[in-house]
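Working notes for the structure below.
Every protein chain of the complex appears in place save one, which is left out.
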């Protein structure tokens, strides 16, 4: 069973983002998507610490410590950018104005519950940041993840066992092996990558999966 | 029994406003107070339609229709002014950031209830504007009014008979005959004007009045 | 390339359906999008619910929309003004509905809609007629009313300048309800004096980011400016 690597997955997600979309790319793997957005399309990136129109990382020596993204990495400003404070920024998310938000995940349930903030380990220092706001903060919440953890456990599950970040908030799950839409009838596979088959995906997840591949 | 006229009352109130105060002067008589604020003191005027640092009316021919006060009269902008939208402006009031607000009144009760938005007449078209926000929107809410209406009825009363604008919100009442502080023990007269006596004030209002004149 | 700029003012108001809730910016005449309202009158939508601070002044703008019989209901804080004769007559004739909301609660309800707040507790109006029928709660010894968000299908806003992404700046007290309404409507339509190049607006000074704006139309410089200089007028518009 073969799939695609993280870079190819980022490119695949980038293809689904239309021109003119307002998009928040979560910390970690989702930030790779920015590298695959076509240069000839205008897609406006939001960073929840207070900016629309975020550009790529600065050239060497031109880092501006006043200009960072939500991952606290240096970024740049595009023509047409705007700055705002945190209440306005999170109001923008909570109010449903973003078109797309792409997040990483520990687990996603077949109903679209997301767990990505806390492993539930008793000695962990809890830290949530904007994860719960992002989970409910866009018209479409996409998850970008490997389907299976390093120890072989599926991350798409019937019920999340980790503490959830948001309930029924995910609309689509992009993984290295397949893409899943969260539908009222359950999970629907829309794309498979490499030589992966639907039956293999059913075995891995233990879930009923609808076939919506082309 | 003699008192002071409206201009003298405006001057009297102006004397009680310290330098550095953030002040909202309500529509009508309270706007006169601005003319008596000393030129050598900086007192910052707020207008609830979205400005701090409001200046006097413009010179002839220099009216800016984009620059008006809450009474929709043309005003000017002082150095140090700032503009903001209505939610920020009313948040400023509701959040208790204004030092003083001066309002007109139909009636004020001895506990500090204010009625200034509606006579209760059955055919009146109700219109409240910012009256209820102003009534609760400053550290000190002052009322500026004649003590007695044209038909001889006292405007300071045991209980408002007109629909109230705010409950227990007034801290001081400036009238043509006397100044009253609203205290936990009842109304206290702090100043009398002309040859007015406390007994006359008690007769007019029918209220127990504490003597706190100097 | 993103361009939210409408070629003409009728394109800007296209599609507004009968029965829509339409927020209209402005406090009195300052910031009232008169050209968009005129276009809406020509466009013909009727049975509208209009949200504005007032209920029209004189015979133009919102007053003209009401006068043309297109408004079923007004949600506002201050309908009765010296020059609100158009609304007054309709109201007294029982031909228009009125929902009266204190000005700050009106602003905050619109903000709540734009920012995804389900409801909020406000101290404004406690113990008054506008509290009738409303839930109250005492928090930290103070009494509050529960108020709900106010949403719209469309917002018509007047701003000063825009770029093609829909970023907006306003001018002086004409800002008033514009930034709030832009965020609270499903479709926000903005008239500006001028559409400037992308990048010409200072990102620190943008008041309404383009994410809240769907359509922009340029209507030319306001009459009290001349080539960007303030020249004034003899009276308030």
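Order of writing sets the labels: A, B and C. Residues in every chain begin at 1.
Convention: a contact is a pair of C-beta atoms (placed from the backbone, for glycine too) under 8 Å apart; a residue touches a chain by one contact, two chains touch by 3 or more.
Owing to the predicted nature of the structure, the values given are computational and were not obtained by experimental measurement.
For the chain missing from the display, the contacting residue among A:3, A:30, A:50 or A:80 is A:50, taking the whole complex into account. Summary of contacts with the chain left out: across C:169, C:192 or C:237, the touching residue is C:169. From the options B:22, B:162, B:180 or B:193, the residue with contact to the chain not on display is B:22. If you put the missing chain back, the residues of chain A touching it would be 47-51, 58, 60-69, 72-74, 77, 83-87, 89-91, 93-94, 113, 118, 123-133, 136-137, 163-167.
In the full complex, the hidden chain is touched by chain C at residues 108, 112, 115-123, 137, 139-140, 142, 144, 148, 169-172, 202-205, 207.
Listed by residue number, the positions of chain B touching the unshown chain are 19-20, 22, 42, 44, 46, 52-53, 77, 79-84, 87-88, 90-98.
The definition used in the following text is that only the chains that are shown with their structure count from here on.
Of all chains shown, the one whose average CA position lies nearest the global CA mean is C.
Chain pairs B-C and A-C differ in how many C-beta pairs they share in contact, with the greater number at B-C. Here the spacing of chain A and chain B, counted between their Cα centres, is 54 Å. Among all residues of chain B, none touch two or more other chains.
For chain C, the set of residues touching two or more other chains reads 111.
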